[in-house]
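Supplied in C-alpha cells, the structure appears directly below.
Of the protein chains in this complex, one is absent; all others appear in place.
Moving on to subunit A:
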Amino acid sequence: MKLFVSEGNPHCIKVLAVLELTGVKCDIENVNHEEKVVPFLSRPVLPVLLLPSGQHLFSSNAICQYFFEIGGKAPADASTQWLEWEATELQPILGHALQMLVLQGKSAEAAKALEDPMNFLEQNLSKRTSSFLTSDTVAVEDIVLWAALFPLYLEPSLRPAELTSVFTWFERVGALPACQSAAQRVLQGRGQAALKGFLQKQPVITLRRDTPPCNQTGAEEAEHLMTEEELQSAARTWSLGLTDFQTQPERQHPILPQEGKRNVLVTSALPYVNNVPHLGNIIGCVLSADVFARYGRLRGWNLLFICGTDEYGTATENKAREEGLTPQEICNKYHAIHSSIYKWFQIDFDFFGRTTTPRQTEIAQDIFWRLHDRGFLIEDTVEQLRCENCQCFLADRFVEGMCPHCQYPEARGDQCDKCGRLINAVELKAPQCKVCGLTPVVRSSKHLFLDLPKLEPDLEQWLDRSLSTGDWTTNARHITRSWLRDGLKPRCITRDLQWGTPVPHPDFSSKVFYVWFDAPIGYLSITANYTDQWEKWWKNPQQVELYNFMAKDNVPFHSVVFPCSLLGAQDNYTLVNNLVATEYLNYEDTKFSKSRGVGVFGDMAQDTGIPSDVWRFYLLYLRPEGQDSAFSWADMALKNNSELLNNLGNFINRAGMFVSKFFGGCVPEMELQAEDKRLLAQVGWELRQYIQLLDKVRIREALKCILNISRHGNQYIQVNEPWKNIKGGAPERQRAGTVTGVSVNVACLLSAMLEPYMPTVSQTIREQLRAPESCAHAMLRGEGIFVRSLPSGHRIGTVSPLFQKLETDQIEALRKRFGGQQPKTEKPQDVASTKACVPEAPAARAVGADPEKAKQLEAAVAEQGEKVRTLKAQKAEKPVVIAEVSKLLELKKQLALAEGRDPEPATQKGKRK
C-alpha cells in the first residue's frame, strides 16, 4: 500500500493527518503535482492511495474513510453525510476562495464566497453538545473538514469572530498532533504561499450559480466564446446585406475545365451492377460524393460529377445464369434499377453512365497497348480448373470442393467458409463445377500480368506528392502505406471469361480483362460517353483536381493499382489528388442478408414513406467518417424527432411563423443589440467551421454546424420571447421585430447550408421565405459570410412545417419488416414453432406465396404473440391462454403459407417440446 502526495497540495493535508491519527502503516511517496499516478484519469490527481489489490483511490475523502475503517472505525451515516457535503458543497467554494486569496490577493471576495457554507457549519456546530461534529471523539469528518478549511483559516480576515462554535471546534481539531504535523508537511511552514504552485496548475474555478451544469441543458459541444471584436465585425458584415447579386450560373453541358477556375472532377466508386445497392453503398460512395459536388457547385467551382455502373465480370455472368437472361440483359435491367434509386436519393450526377460501351473497349485497349509497348506487362502461366463439359475455365466462385486444410466439403474456390483460409482453386480436393456438377480438370493457361514492382518507383514519387498536397482520409493513407510496405507483386490482368472487355493481343484472343484493371477505366470511358472532349478532364493534371469517393475496401485499387496502370501508360493522365474513403456502415444488430431480406436496400427506402431528404440526413449524420457506424431504426426516429423536428424544423418554422403572424408577412425593422450581435457572431463562426470542414470533405462534422446554428437560434428565440414582446409597448414591439428579423435571416442561411445535405428541404425553405436566388451563393463564398439577405420589408411566402414526427409504432413496424428484430426478446417456447423450422433454401418457394399478405400476417403474428405473452405474464386462466395460443398457431400457419413455406413441421416441432 502506498500513498502518493505532493507538497503544497491542500488535499494532502487531510489524508496525512488521518494516516498519522489512525496509525495505519503505509508508504508515502512525494511526487510532482503533474505526476499522473492514476493511469485512467486524464488530469493528474493527488493524493492517491494505491491499495494492496492494485486499485487506486483518488478521492481524498475515500482514502480518509478507508484509513479510519482499517484503523477500527466504521463510518456512520452522519459521517458520510458530512463527507458528501464537503465534496459537493464546500470544495467548489473553497477552490474558488483559495484562488481568489492566494493567486489574486482578493481576500474580501474569498470571504464573501465562504459566507454560506461557514454559516451552515456554525449552525450545525452550535446546536451540538458533543465536542466534535458527530460525537465526542474525533472522527473522519472532523479531520476532513478541518483540513479543508485550514489553508483559508491561516488568513485572519477569513475567520469571522461571530462564528464561535466553528472556531472552538477548529482549534480543538487543529490541536491534534497528527493535524499539526500534516499541515507542516504539506505547507512546509510557508503558509498559503506554499499552495501557489499547486493552485496555478488548476483550471480556473468559477462559481457556477447561474450556468446550469450539463445534465440540465443536454447541449453537446463546448461553445465558442466570442470576443467583443468578433461581435462587432459580425454585426458589420451582416449589415452589408446582399451586395453580390450574381446567381449560380446555370449548368451548361458539357462541363469542361476552364482557365482561371477551380476545376474539380468528382467520381464516386462505380457500383457493381449485379445487385441492388444497400445503404452502405449509398453512403459510402454516391451520397457522399453528391454532398461534396453540390457543395462545390454552390461555392462556384467548375465541377463535374460522374459515376456509372460497373458491369463486366463473373458475378454478372453468374447472375445472368440465375435469372435466365444474357449478361447484357442483366446489365440493362440493373442499370435502370440503380439509376432510379439514385434519382430517388436525389444524387445529382452530371452523368451516370456504364462500363459496357465501345468507349470502354477503346480506352482500355489503348491503355493496354501503351503498357505493353513500354514493357510493363509480363507473361506467365497459371494453373486453372477447366470444366470440359461447360467448355470453359472456371472462375473461383464457380468451383466447390473439399477444403485442403479443414476438410470442409463445401469450400469455395477462393476461400473456405468454415476455416476461413484462402484457397487456391486448384488445391481443392474433389472439385466440382458449380454449373454442371462434373469434375473439372487442371489446365495451365497463359496470362498477362501488370508489372507493379517495375512501376513502384514512379508510383512512390507520385504518391509522395499527392499524399502531401491532397486530402486523403486517414484510412486511405494507412491502407496505401501498408500495401507498399508489404511489397508489390505482379498482378494478373486477364481472365478466361466471355463477359468483359476483350484483350486485343492475338495470343490472348479468348480472354478478357480482369475487372480490377477494367473497372476504374470506366471513369474515363463514362466521361468519354458524356463528352468527346473527355481528355480535357482526364489528361490534364495541371488544371484538374480529382476527388475519388469510395468505401475503404476499394482504396488499394484507386491508390496503387489504377495509378500504376495510368503511370505506366505515360499519357499525362490526371491522377487522384484527394482520396476520400469511408469506413463500413452496419445494420442494427442482426446480420444483413439479401437472401433473407434483412437490411434496407436502395429500392426499399422509398417504400418506407420516409422522405428522401430524411434518409439523406440520417445516413449523412452517421456517415462512417473515421470509424464504422451502424444504422438503427430507433436511432433514426430519435434523430428525426430530436434534430430535424424539434431543433432544425422548429427553429425555421417559428422564425417564419413570427414574420407571418406578427408582421403581416414582411420582415420587420431590425435594431441590433449586444445579444443579437452575439448570435450573429456565433452563427458566423459555425458557418466558417462548416466551410472549413466541407473543404476538407468532413461531411458528417459539417452537418453538426448546421444543427448547432439552429440550436443557437432556438435558444435565442426562447430567451427573447418575441411572442410576449409583440403584445407590449413600442420598445418591446421593436425588440420582437429585431429578434424575428434576425431569426428569419438565420433560417435563410440555414437553407443555403442545407442544400448539399437536404436539397428538397433547402428548396422548400427558400420558397417559403421567398429568398433571393443569389443568397446561397453569396453566403458560401470565401470563408463564409453571414449577411442580412432578407432586408426589412421583404415579403415572405406561406410558411408550413418541414418535418414530420416518426412514431414509435411506425418505426417498429419498419424494423420488423426489414428483419432487424431481435429474436432474443421472444420467449424460447414461443420461438420454437416459428424459428426452428424455416428451411434454409430460398429457392424452395411454393406456389401461392404472397409477400404482401405475408407482411400483414407477420404483423398479426407479432401482435398475437404479444397478447399471449401478456396473458401468460399475468397468469391468466388456462382456457383463455389456450384459446389465444391456438389463434397464434393458426396465424403462424397462414404466415408460413403466405411465405411459401410448408407449415407442418413447424407446428409439430413446437408441440413435441
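Basically, a residue touches a chain if its C-beta (ideal position, glycine included) is under 8 Å from a C-beta of that chain, and two chains touch if they have at least 3 such contacts; residues count from 1.
Assume contacts and distances are computed from a predicted model.
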Protein name, per the UniProt record, of whichever chain is missing from view ("GST C-terminal domain-containing protein", "BBSome complex member BBS4", "Histidine-containing phosphotransfer protein" or "AP-4 complex subunit epsilon"): "GST C-terminal domain-containing protein"
Touch criterion as defined above, residue of A:W238, A:Y621, A:F786 or A:F803 at the omitted chain: A:Y621
Hidden partner chain, touching residue among A:V102, A:V138, A:A269 or A:A395: A:A269
Hidden partner chain, touching residue among A:Q55, A:Q123, A:S444 or A:Q498: A:Q55
Residue of A:V515, A:L645, A:A681 or A:L802 in touch with the missing chain, whole complex considered: A:V515
Residues from subunit A at the interface with the omitted partner, ascending: 39-43, 51-53, 55, 57-59, 61-63, 65-66, 69-70, 77-78, 80-81, 83-85, 87-88, 91-92, 208-209, 211, 213-215, 217-223, 269, 271-272, 274, 278-281, 284, 310, 313, 315, 515-516, 519, 551, 553-554, 557, 584-592, 599, 621-622, 624-630, 632, 634-635
